[in-house]
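Contents: one structure, followed by commentary.
The complex is shown incomplete by one protein chain, all other protein chains being positioned as in the whole.
And then subunit A:
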Amino acid sequence: MGTETSSFETSEMLATFLASTPLLSESWRLCNISNTSTPRGFLAEQIGDVGYIAFSGIQTVGNSEEPSCRNLVPLMESDGNALFIALHRLNEGEEPVMVHAGLLQLFLSMHSSTSFQNQMLALKEKSKSIVITGHSLGGTIATLCTLWLLSYFQSISSPLQVLCITFGSPMLGNESLSKAVLRERWGGNFCNVVSKHDIMPRMLFAPQASFTQLHFLLQYWHLSMNCPRFGMLAQLHDEDKAEIFRLVLCHLEVIAQAGEEVAKSLFWPLGSYLFCSEEGAICVDNAVSVIKMMHLLLMTGCPYSCVEDHLKYGDYVEKVSLQYLNQESFMQADIPESSYESGVAISLQSLGIYSQETVARPVKDCLKTARRMGLRPNLNAAKLAVSLAKINPYRAQIEWYKASCDESDDHMGYYDCFKLRDNSKKGAKVNMNRHKLASFWNNVIKMLDNNELPYDFNRRAKWVNTSQFYKLLVEPLDIAEYYRTGMHRDKGHYLKHGRERRYEIFDRWWRERKVSVDENNKRSKLASLTQDSCFWARVEEAREWLDNIRSESDPRKLAFLWENINAFEKYARKLVDNMEVSRDVLLKNSSYNLWVEEWSKLKSQLKKFSPQFPDYVNGEVVP
């Protein structure tokens, strides 16, 4: 633990590990078959426990008349059947998740075909894990397919594992998409193989090239993929290649140099990238580094190689898959003394750029950044544990406050005490603690969103339990503050308009935690903290309904209010009956208790005046 950082560069080692498994070569084999035998479609195969689906690289995107190549659409709006429901959640201040319009349409139409559904079903039944793969455009469709499966498996809590392997595929969507993927902890489920000079995966960084050029390029690739000899039929002019090469390189340079601060690109890399050359491969996961690497490596290419490299994945895969047999021979004599620098040297050699000083130096920086970003999560988690220990006393003080309020002579409980507090020091201190805790937890959420915490952070019991306890104890105070300051009049009620995102996230952590089966313990006494942290917000709304009912004359609105009040009463009573409320709820002068009294008073009044009243309360007997 602590601040020491590992002194090794591992992007090449990870690539070696990947290459030593059968996954890469099997995936490529199927992509290749799919290119030749199922153009515009896909094929499925079962190998051992692993199910494979390969999408053909030969796909026709959209209406060929319309140059819709860089059209992005908001995923949420085009996803009528909620296939990607996990990606629908919006973050405030963030652009909506957008994906390539044409490819999304393509995937949606495949998805709705019975052949796809049937083969998918068969694979899901037989496999322990599923690899989804594709060459070129097929890889981007594979990415969509993977997102759908991950979303689906999440919704049914399936243990099936999914891995997406693409070969030379264009990017799928914007930065919000890749952030959403990280947020769902799916970053490790995507591996994009990109050869050193292949222009296809870099294409979408540039604005639309001349439509005819692109058309010919795709045609050439498609024909060659289908059968290498056919490629001859559609050779591109050298000037066209040069034009495309120049265009992409030049736009990529602008984006690469902008760095993280100004993301000027429409499209954004998603998941890990395995860059391969004749000499080997390295694997990088930091998006900004990926973009820079794409640029730097393309710089070493030429108009010819940038087109041909798109068709050479078979060679690259074979090469790296056989690496394990031999000791790598390090050509250069001057091996750096530090272990980190040596690792970097191996990476550079694997990319075949060790001696190309102009490119090697910025690539080194890239690797350094990527490594630093990668190390942050664990360091941050360790630091957070320390700061948690430091803020725990603040929480303990709030507990203390609750206990003393609950026992005090005004019989109000800590919710109402806090809501109606005067300018006493005690209240101010608790409020200060509330703020401190909120900023601590907001920071946790922020780090999690930025992928700065370990991927399993929200599954660690310590954090799930602590956040839950925090929520149950402190959210009532947040609600109290909300209604105390009249925010509900400006913004609307707390539940819909005022609840902080952190609480919703903690709700989810708590729901998704591992629980043993026998958790239906009957409570023998009142809970120490009310188990629904939004209880008081519901009380506040019920109070408003009760006020409104007196002044309301429109019978339809009145019926609506009755219904709401009844529902709340039922809910609250169930909570009380199950002893899931803390004692403060039932104190004589608590908002809840006052509400109950007022409600029964109203009921008895109404009963006197309107004989048909029982109808409104669903036949419940009114005393």
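Everything that follows uses one rule, which is that a residue touches a chain if its C-beta (ideal position, glycine included) is under 8 Å from a C-beta of that chain, and two chains touch if they have at least 3 such contacts; residues count from 1.
Basically, contacts and distances are computed from a predicted model.
Protein name for the hidden chain, per its UniProt entry and selected from "Protein eds1b", "Origin recognition complex, subunit 5", "Isoprenoid synthase domain-containing protein" or "SKP1 component POZ domain-containing protein": "Protein eds1b".
Considering A:96, A:303, A:343 or A:413, the position touching the chain not shown turns out to be A:343 (whole complex). Contact with the chain that does not appear here is found for just one residue of A:74, A:374 or A:427, A:374. Interface note for the absent chain: among A:169, A:224, A:272 or A:591, the touching residue is A:272. Looking at A:169, A:189, A:213 or A:530, the residue that reaches the missing chain in the full complex is A:189.
Per the touch definition above, the residue from A:46, A:235, A:257 or A:392 contacting the chain not shown is A:392. The set of subunit A residues touching the chain not shown comprises 1-2, 4-10, 13-14, 16-18, 20-21, 23, 48, 50, 129, 131, 161, 163, 185, 187-191, 271-272, 283, 285, 324-330, 333, 335-337, 339, 342-343, 346, 374-375, 377-378, 385-386, 388-389, 392-393, 396, 400, 403, 455, 462, 516, 518-519, 521-529, 531, 579.
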